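Left out: one protein chain. Kept in place: all the others.
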Amino acid sequence: MMLSRPLHRLLPLRQTPVLLALFWLLLAVTGPLIAPCPPGEVVSSTVFAPISSTHLLGTDYLGRDVLSRLLFGTSSTVLLCAVATVMACSAGTFLGIMAALKQGLTDTLLSRFMDGVISIPSLLSGLVAVATFGSSVPVLVLAMACIYMPGSYRTSRMLALSIVRKDFILSARMRGEKTGYLVLREILPNMTGPVLADVGLRFIYAVRLLSNLSFLGVGLQPPQTDLGSLTRENLLGLVYGAPAVIAPALTIAILTVGLNLALDGKGQRQ
Amino acid sequence: MTARLGEAIALRVGASLVSLVFVVVAVFFITSALPGDVAEALLGQAATPDAIAALRHSLRLDQPVLLRFAGWAGGLLRGDFGTSLVSHQPVLSMVHDRLLHSLLLAGITTLFAVPAALLLGTLSAIFRNTVFDRTISLLTLCVVSVPEFLIATLAVLVFAVELHLLPALASISDIHSIGSFLAAFSMPVATLGCVIVGQMARMTRAVMVNVLSSSWVEMAMLKGVSPAFIILRHVLPNVIAPLFNVIALSLSYLLGGVVIVESVFHYPGIASLMVDSVASRDIPLVQTCAIIFCAAYLLLTTLADIVALCSSQERTRT
Amino acid sequence: MLNRRNMIKQGAHLAAASFCATQSWSGTAFATASNSSVSNQTGPVPRTGGHVRAASTTGSLSDTLDPARQSMATDYMRGNMFYDGLVTLDETLTPRPALAESLESTDFKTWHIRLRSGVCFHDGAPLTSADVVYSILRHKDPTVGSQVHYQAMAMRTIRADGPLDVIIELDTANITFPSVLGLTNFAIIREGTTQFDKANGTGPFTCAAFQPGVRSLALRNANFWNPGGVWVDSLELISISDDMARHNALLSGDVDIIAAVDPRLVALVRKRGLAVMESPTGTYTNLAIRQDVGPGRNADFIRAMKLLFNREQMRDSIYLGYCRMGNDQPLPPEHRDFNAHLPQTRYDPEQAKFLLRRSGYLNQSLPPLICSPAANGSVEMAVLLQNDARRIGLQLDVRRMPADGYWSQSWMRFPLGFGNVNPRASADMTFALSFASTAPWNESHWRNAQFDQLLVLSRSEPDEAKRRALYDDMQTLIHTDAGIAIPNFITSLDGYHPRIRGLRPRQGGQLMGYNFARSIWVDETDTAGGQP
């Protein structure tokens, strides 16, 4: 009993979202291992080749195997965006709830700061961050986390504002509970649904920002790649209906839509 | 009561100004910290150390950062946004046209996207948890998740290249009639619409579901008021504030976040100006653009908050 | 090695010959040169009129009408519409007179320029020597930010010698000086011009509108001094940096001409009844291995890297065959000074592995391979190179840099980095700017005294055959010693609607060396969409 409870709390998601997330994580980890070819290997003299038995998803704009690159791309997209989103949302949610809880100066200062950050277009912030600190995976993750934190902050602050007025917060405060406990144990569990839905949306944005950054030349370093850049670098293949461009775009859609629907479902059940 | 409202509004506006000042200062120092400067960017491949040094000196880039900030901020207070380091033209005159173009595109997109999003969101809320609702939810998610350059390119391939119905570019200079105006704007607007309608519809649905489950909506139904009438007369006045917030957030995206649509359709808007100015390290221009985006965002959200303040003032028991 | 005495003797001998050469340059080639592109054309006779819309690749805020600051293809194209140089370069990069009627020198150090008379600027003012002196002198002013500051600094004095005569004195003799003046940046502007929101040149078009990064509109200059030098009534030039969008604009008929067709779309464009012009140019993307720091100090390492380039594969997968094989020296096969006797470097991983092992770098961590979308194709090359290196057990990290700031921040600063060089006006310029020990853009920081000496010799060698021999030796030196790997020369591909006539390949670069505006004409009778 002592064990089963916290475990259940730790995994607020039930069935579908958990399975889905596990599936993508599994794919992210094993993808590079099961890829038939190295991601940089030119395997065919035909570019934008259609689906064939040798190259299940055809070849890309340089004649590389799309399936292999897709597996590598999925891996880095999922891992990078997941880490960035989780970082952004945990920090944003914590601060948002704290601002709602503390009110007053803390709230004002934090909110003004976040409003300022959010008002700068995300692509610009990303560009500047990478231009200043160089392009590496930690910088990318941190930049994306910083860019999406204010949005998460805003959402959770709004959500928390209605919760902090509830009497159970009052009674916990009367007991003399610390802020950390109030935020994490009393308030957060009551907004997991909307927060998770928010996480899903932010994940979409992160995938998108990553691809835009990659396109502007500040994203992942070759031979690493992500789904957005795979779509983008093979965009010319669109005129030939090449799987090289369709496959990554579809993967993005399946990844993000599936995750969001699952998280939404969770939110509605709450 | 009105005095209290006025005070609340003044507080909100003041808070936004604080954010704006924060951004102004932050943007200056962040852009100053960017590697490279306009002298190097201008000379590009032809740069030699002494040429760079001379150009830097002539552009006063060799002054200390704080001195430059003081000069620039001083000008800003007098309403002078400075001169472009690249073109030597006043920044405001460079921004002027681009901003108008962006506002035009944003305006038209709003005109179509907002009603569409409100309609979709409202319908989803009315028929919540039905097949219709789930379908809309799925579709909007799909549209949001597909990168916009793909949507834009696909649209161009189909409508411009294959069908020859619409021009592939939205060139402002080619617009001479209503027809050409519609033709030029239809695809950029549709692409942008795809990006924001999904998000707006989802948020609208959430707001609507909340209101539709209130007991006064039930009461109106029990009075024999038809659903359409309930939405128009009873629900709308109550959701204006939250919906305005939804719209404000989407609109601020329409100014700053449309780089890709601008570049695919060759539309001279302010977002691409900003990316350009970052690339050429034209700091005064970068700062002006940043201030514009920030001000637009803050203006919209402040407006939304004020609308909320006014309507909640009307409602809350005091 | 030549001794000093020989040099002087030869110099004296050459001086007389060169005078003749110069004379012949200004005399015989003169009549046909100005509209050679048209006169050589077979088929229908060009006609005047029509509006043309062209889309180039790059465009930004930095777009400028100041010839000194023009640095991108779009700028060059625009500059060539509104301005004339003293000299223009033809399809084989041979200098031809433009605003200069003659260009003479006996010692190749002091050049006497006689201007064409009766040429007027767009504002009606006549062209005088003062304009030329002003136009050239301003490149020496560092605050102008001129792209040819370095070349201008080699001119010791520039002075007027009468209303239509200018005398330019160089620091050292340079027989290829006319080519220098052929650079677009050395276009002639009105004396005293400091504002460039409008273009006031002598060129075939007047500037009706100009918005940096967006578009420019050029109207035919009715008073253009060369009656056969311009055909279309108006020309709108826009820049679409998004590849797909640019192609779509051509395919949908929104524009008539686009620069830089992607090799992958050539077949599609042609299938749709549109034309693609293939221009072999000297543009190349290269790996520069710095020879003053890092592994580049080891000759074996450099040799190995050159052998590691799978040139055939790069040709087929990056350029889809639209390129010519490079041989680690900067002149393309079609160049008149190309050294055809050099053995071709080929992909040889085994030999590369052997050399790497011998140099001790096989199992060492190497500095990253710097590349950027700014250098056309360099990211793809880097990735392919990385993959081939992996196969022989060499671990190469690729670091892709943002396009903006690449040239100032990254290029030439890292031990292993990619660069991209457009065709220079002459072999001399290529050698002097990129390979001489004192060259400002010596990418591999290569120092070779013999090469420097050959360069000096060649500059005062009036005999073409002898000069070519010197050039051959210099190419050999670069091929074997310099830390430069040039896998391919890129063929420029430009797409256009078949009703646009007059486009012919030039070695100077895409769209007729950025100078298509003067040659194109609209064939309204052509509706069939056949190949021109």
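The letters A, B and C name the chains in turn, as written, and every chain counts its residues from 1.
Simple rule for what comes next: a contact is a pair of C-beta atoms (placed from the backbone, for glycine too) under 8 Å apart; a residue touches a chain by one contact, two chains touch by 3 or more.
As a convention for this text, contacts and distances are computed from a predicted model.
The subunit not displayed here is recorded in UniProt as "ABC transporter", chosen from "ABC transporter", "Oligopeptide transport ATP-binding protein OppD", "Sarcosine oxidase subunit beta" or "NADH-quinone oxidoreductase subunit A".
The chain that is not displayed touches the following shown chains in the complete assembly: A, B. Note that of A:19, A:51 or A:170, the residue touching the chain absent from this view is A:170. Of the options B:220, B:259 or B:295, the residue whose C-beta touches the omitted chain is B:220. Subunit B meets the missing chain through residues 128, 213-216, 218-226, 229, 233-234, 237-238, 311, 314-318.
Within subunit A, the residues in touch with the undisplayed chain are 1, 5, 166-168, 170-171, 173-177, 185-186, 189-190, 192, 268-269.
Here, only the chains that are shown with their structure count from here on.
Averaging C-alpha coordinates per chain places the centre of subunit B 41 Å away from that of subunit C. With centres taken as mean Cα positions, subunit B sits 22 Å from subunit A.
Centroid to centroid, with C-alpha atoms defining each point, subunit A and subunit C lie 45 Å apart.
Annotation for subunit C: residues 244, 403-405 touch two or more other chains. Looking at subunit B, residues 35, 149, 153, 157, 161, 278 sit in touch with two or more other chains.
Those residues of subunit A that touch subunit C in the complex are listed here as 38, 40-42, 45, 47-48, 61-63, 127, 130-131, 135, 216-218, 221-223, 235-240. The touching residues of subunit B, counted against subunit A in their complex, run 15-16, 18-20, 22-23, 26-27, 30-31, 33-35, 129, 137-138, 141-142, 144-147, 149-150, 153-154, 157, 161, 199, 252, 256-257, 259-260, 271, 274-275, 278, 290, 293-294, 296-298, 301.
Subunit C makes touch with subunit A in their complex at residues 243-244, 247, 262, 264-265, 268, 313, 316-318, 320, 372-374, 379-380, 382-384, 386-387, 390, 397-405.
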